[in-house]
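For this view, one protein chain was removed and the others were kept in their places.
== chain A ==
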């Protein structure tokens, strides 16, 4: 177990170094990066001063090492539009994004499991065909368009859900104001229903298909037939015998999907004017606020790597055959 943990940790560190390298290279790709940090009207002297201040006049390897060192300390420079440390700005927006990503994951997984099982148990019937057709469609819809359609129908036409805004849950929770946090929770979820569904549609559709095919495979196995022949109720066979093994590919997918959801959140947040990292990145793109874009991307990639590590550990725990 410890060898596996250390090996995976080392791998994650290598990947993180790679992430900083890619991020550094991306900065250099457009030529002299100084121009990304100064205003368009800056004079030659101002540009030179900025170049020296930002260290872009030094050799590339030195620049990279200094970039990594600063990144390790969370220093991505000052935001060009907020005039304060970029990472601070990103971290302020982080709780809202985490709330939305987790909520969409919970919704997607929570809905895909019964749908996938139901389709598998009704294999070949119209209800199976219907669920699978919807799933195929769900995998073809851009999440931001889904968001727009939900705003039009559920928000504006039916008026069931709010189309923008956010009630914080994690923020008061982190601040130790537990009563406020839990008082906010129902409202927080209510405001997140539409964006979370928009973000999670693809994951929901994909997992429903995956769970269905995984269940069908498991239901055809000898040990399931044995369980049935022993007279165990169908519910117990499905929930106890089949589900345990059908879970494995799903857990792997959850790890992969989380990163995908994080990427999706970036786009969907802008549709719902949701005050998370996505909207921050969108505004930063429009204002060419490079430090904020870099800090956001690195932070999200870091979270993604950490989650993948956790998923690997859960996977190893669920399936003892996975060598630790």
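We take it that a contact is a pair of C-beta atoms (placed from the backbone, for glycine too) under 8 Å apart; a residue touches a chain by one contact, two chains touch by 3 or more; residues count from 1.
Definition applied: contacts and distances are computed from a predicted model.
Colleague: So one subunit is absent here. Using its UniProt record, which name fits best from "Cytochrome c1", "ABC transporter ATP-binding protein", "Thiazole synthase" or "Glutathione transport system permease protein GsiD"?
Modeller: Protein name of the absent chain (UniProt record): "Glutathione transport system permease protein GsiD".
Colleague: So one chain is hidden, and I want to know which residue out of A:9, A:62 or A:156 touches that hidden chain in the complete assembly.
Modeller: If we include the chain that is not displayed, A:156 is the one touching it.
Colleague: Which one, A:3, A:41 or A:140, makes contact with the chain that was left out?
Modeller: Considering the complete complex, A:140 is the one touching the chain left out.
Colleague: Per the definition of touch given earlier, which of A:111, A:290 or A:311 contacts the omitted chain?
Modeller: A:290
Colleague: Among A:107, A:194, A:254 or A:300, which one is in touch with the chain left out?
Modeller: Residue touching the chain left out of view: A:300.
Colleague: By the contact definition given up top, give the residues of chain A that touch the hidden chain.
Modeller: 11, 14-16, 18-19, 21-23, 26-27, 29-30, 33, 36, 123-124, 128, 132, 136-137, 139-145, 148-149, 151-152, 156, 202, 206, 209, 212-213, 216-217, 220, 253, 256-257, 259-260, 262-264, 266-267, 270-271, 281-282, 285-286, 288, 290, 293-294, 296-297, 300-301, 304-305, 308
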